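Quick notes on the structure that follows.
A single protein chain has been removed from this complex, and every other one stays in its place.
In this document, chain identifiers A, B and C correspond to the written order of the chains, with residue numbering beginning at 1 in each.
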Amino acid sequence: MAQAGQAPGRAESAETREHWLYLYRQMQRIRQFEEQVNELYLSARMPGLAHLYSGEEAVAVGVCGALRQDDYITSTHRGHGHCIAKGAAINLMYAELLGKEAGYCHGKGGSMHIADQQTGNLGANAIVGGSAGIATGAAYSNKALGLDRVAVCFFGEGALGQGLVYEVMNMAALWSLPVIYVCENNQYGEYTHYTETQAGSLSARAAAFGIPVTEVDGQDIRAVHAAAEQAVKRARAGEGPSFLLATTYRYYGHHVGDIQRSYYRSREEEAFWRRERDPIALMGEWLEADGVATRAELETIRSEVDAEIKAGVTFALDAPYPDPSEVTQDVYA
Amino acid sequence: MAQAGQAPGRAESAETREHWLYLYRQMQRIRQFEEQVNELYLSARMPGLAHLYSGEEAVAVGVCGALRQDDYITSTHRGHGHCIAKGAAINLMYAELLGKEAGYCHGKGGSMHIADQQTGNLGANAIVGGSAGIATGAAYSNKALGLDRVAVCFFGEGALGQGLVYEVMNMAALWSLPVIYVCENNQYGEYTHYTETQAGSLSARAAAFGIPVTEVDGQDIRAVHAAAEQAVKRARAGEGPSFLLATTYRYYGHHVGDIQRSYYRSREEEAFWRRERDPIALMGEWLEADGVATRAELETIRSEVDAEIKAGVTFALDAPYPDPSEVTQDVYA
Amino acid sequence: MSTPSLTSASATGTAATREITLSQAIREALAEELRRDPTVFVIGEDVAEAGTPFKVLSGLVEEFGKTRIVDSPISEAGITGIGVGAAMTGMRPVVDIMFGDFLGIVMDQIANQAAKVHYMSGGKLKVPMVIRTTLGATRRSAAQHSQSLHAWVSHIPGLKVALPSTPYDAKGLLKSAIRDENPVVIFEDKMMYTLKGPVPEEEYTIPFGVADVKRVGEDITLVATSSMVQVALAAAEQLQSVGVSAEVIDPRTTYPLDKDALINSAIKTSRAIVIDEGYERYGVTAEFAAVIADGAFYYLDAPVKRMGAMDVPVPFSPVLEDLTVPTPERVTELAKTLCGRV
Partner (left out) sequence: MSTPSLTSASATGTAATREITLSQAIREALAEELRRDPTVFVIGEDVAEAGTPFKVLSGLVEEFGKTRIVDSPISEAGITGIGVGAAMTGMRPVVDIMFGDFLGIVMDQIANQAAKVHYMSGGKLKVPMVIRTTLGATRRSAAQHSQSLHAWVSHIPGLKVALPSTPYDAKGLLKSAIRDENPVVIFEDKMMYTLKGPVPEEEYTIPFGVADVKRVGEDITLVATSSMVQVALAAAEQLQSVGVSAEVIDPRTTYPLDKDALINSAIKTSRAIVIDEGYERYGVTAEFAAVIADGAFYYLDAPVKRMGAMDVPVPFSPVLEDLTVPTPERVTELAKTLCGRV
């Protein structure tokens, strides 16, 4: 858990080798974390469902890699990746997913509500678009309190169906709030391709409010990271909100139980993205090509993460459930 | 009440003299109707408040002049103009405003809820943006039932603050619904200039969904009417929604009680619009200039309307209130 | 916490009756009404090919096509508003709101528009619309996907609210809802979709405002809704073994509410517990308890007791979540106390 709770370096150090290797490790963490979540589900050791982030790692890691620990993020039902990318501890996340006392929310939140104020994660949210107000409000605080923190609002393209998102983008632009809207266009909302639910242009939705939009390849962490750094710079300088539109893909179903997917997308399409557009493989390739790291070094990271994940799962499985008396605690502060 | 309940001629006959004179009469009706509403309020003979449409007549009349009686409209808290423009009877409207049994809604709706299904008016609405769904749903029916009716959604620029408007514009565009969104930018939402509450570009809000936008001078009925005819043509042809952005001005306060306005807009500004940009005066001028009508003919219309209005007020004042038993009627159909 | 093994107490015995799940019953109701009336259509998120995440609508799009089983964007307020407008102009929309928790997003369209149009227009316009949504916890879905918010809509004049507890009731109530001239919100318990029960082959509808006696008893009345009917029936079984005869009554609609049925049963038994999965505070149990305590005042041997969901956001952890919902054991304990059997 060496990195747990630690934020990545500041943007200006982002080009350093350690930073890139840290981001590579973070992507590995997310990938392997999710694979174990799926295992836990399939082996009926995890209550409820989970929405896996596998395939989208470069977005969360690329963006959070441009943030400080005291910056805020809000997340979604598909939130494990954002949570890890912002610096959360693997073992405490597993504990939360299993409803254990040691979890980030004492088991009261679960997969769709993990929050970790220590790393500035204001929480996953089970209401699509529901966190847009929260992120914008956090940006409002940053400005009102005279802090140079920024707030990042992660959401899927499906959230562009929610009116709330337009209401807060208007205010963020009006008041030059330091918020970055990161739209993860993984091309599907549940079991429907976004072109069947979204008219016109996604990026124009934000541009209409005078918010600068950058469209990036969500599988290329360098592209995502560079765009995020620009947006963060703009936000810290008090110049207002930005909108990043990242095209990406989710490898698994909408949720862990979504096995039969052929009626809404083809095996070929899924195979193509895994084979040609995998963000971790792509990053590994250029790290090697640019001589930032050797295959052996990357393999070492992978296996270190593997051990960390295993330890995290074991920790969570062995951890006790909350005491029944917890049920009535923390309804009110 | 010669015209009551009658719709203006079909678009193709819109250029005829009678049609223009009918539209001139409709603008006079609205103007004089509102002046009497203000009188009724000031003399404490009208319960509650009212939001006057004076100054914006060319928008409602220009748009409804391009509609058939069986086309639908939805209206707003500032709805008297839309209601009259679509063909409602003056006396029944006054009766509604005074809470009388003879009113369009038996006195149960009042100024903010007048509806008249006979002329396709699905109702004023006291929730800003609240009728956007209704208008879009009416367009949905038109398409589903294979009718070539269109639905017009009138709303103020302030309604662009409501997320619902974006949700339904997206669906209208996706499904090519025959709906026309008419944004009446009278430049103020209550006591605040729209530039203080709206970021970016108003027209881009609709364009983002692939909806064609036309910006028109809301004081020039020819411009409004022409733009409306294009939008209606497109809708009837099954080509989908349109968005008209009409710049206009309200002469009175936000509501009849809003007397002290200097803290949010200047007397000079108000005087300028009344003097230079009055839609009725402007129409009268070109009707004369183009030889469509003589000053005397226009004056005749004005005085006929004057008589109609007086008769309508008298009718309403003399009309009985609903029987107490009405209070529990029509909660359910 | 509903027990799929138990079967519905209703509609047993008719020749042409077979056992189907609550999910199948809903699909049948929709299919029959879609066939009967061309103005009926279904709109919601992933209702077509996917047949909703609960698979309740599977197969409908194949028969009725995408123009009548309409996949929408994730815009609950928008589709509800479109439903209101469509209903006002000749259609009969069935709007699918996946989780009852999302009612918060659509309350303005339901309560300020749909519920009031008929009255505000002096009876000239009407909104024959159905909102199909869900309720119920214990699915490990946490605080934003487990609520039972029917008290919100039950509070609003102009709305009708149905809460089926068996496949038989689900089919009959949904068909009545679709044919009703008013906006109706119907809540389905997500945990009960697999509950099986007898449903006749021949067509039928169930009138609103008529409670159903799910079990006849003499010593105590258990008024229960939706998911809690199975809980009450299970409690009644347990009580039987200790010699307490419990009557189980399901109002089936919170509005219109069959007050007489509730009051008369309480008058007969002299004791009542009202059970509902909504939050207890200011919830549906308060209305039921107030109605019975007033109407049966001179016949009650004990105060009317309420059992709603615990007044906490629904926690994720199974060990906590299971504490928040009434169980047969807790109902039995309370009933025994009221009947002096302890």
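Structural remarks
The criterion applied here is as follows: a contact is a pair of C-beta atoms (placed from the backbone, for glycine too) under 8 Å apart; a residue touches a chain by one contact, two chains touch by 3 or more.
Just so it is clear, the structure is predicted and the values come from calculations on it, not from any experiment.
Touch with the chain that is not drawn comes from one residue among A:L67, A:A135 or A:L298, which is A:A135.
Of the candidate positions B:G62, B:G120, B:G133 or B:G189, contact with the unshown chain belongs to B:G189.
Residue-wise, the contact with the chain that is not shown comes from A:A115, picked out of A:L23, A:A88 or A:A115.
Although one chain is not displayed, its contacts with chain A can still be listed: residues 72, 74, 103-109, 113, 115-117, 122-123, 125, 127, 130, 132-142, 144-145, 151, 163-164, 167-168, 170-171, 174, 329-333. Along chain C, the points of touch with the absent chain fall at residues 101-105, 107-112, 115-116, 119-120, 142-144, 149, 151-152, 154-158, 254-255, 257, 278-279, 281-287, 289-290, 293-295, 297, 300, 302-306, 311-313, 315.
Considering the complete assembly, chain B touches the hidden chain via residues 47-49, 99-100, 105-113, 125-130, 158-163, 189-192, 196-198, 263-264, 321-322, 324, 326-328, 331.
Here is the rule we use: only the chains that are shown with their structure count from here on.
Across the assembly, the mean Cα position most removed from that of chain A is the one of B. Ranked by how close its C-alpha mean sits to the mean of all protein C-alpha atoms, the top chain is C. Remark: chain A and chain B have CA centroids separated by 47 Å (rounded to whole angstrom).
Centres computed as Cα averages put chain B at a distance of 42 Å from chain C.
Shared interface positions of chain A, defined as residues touching 2 or more other chains, are 160-163, 196-198.
The set of chain C residues that touch two or more partner chains comprises 72-73, 75, 77-78.
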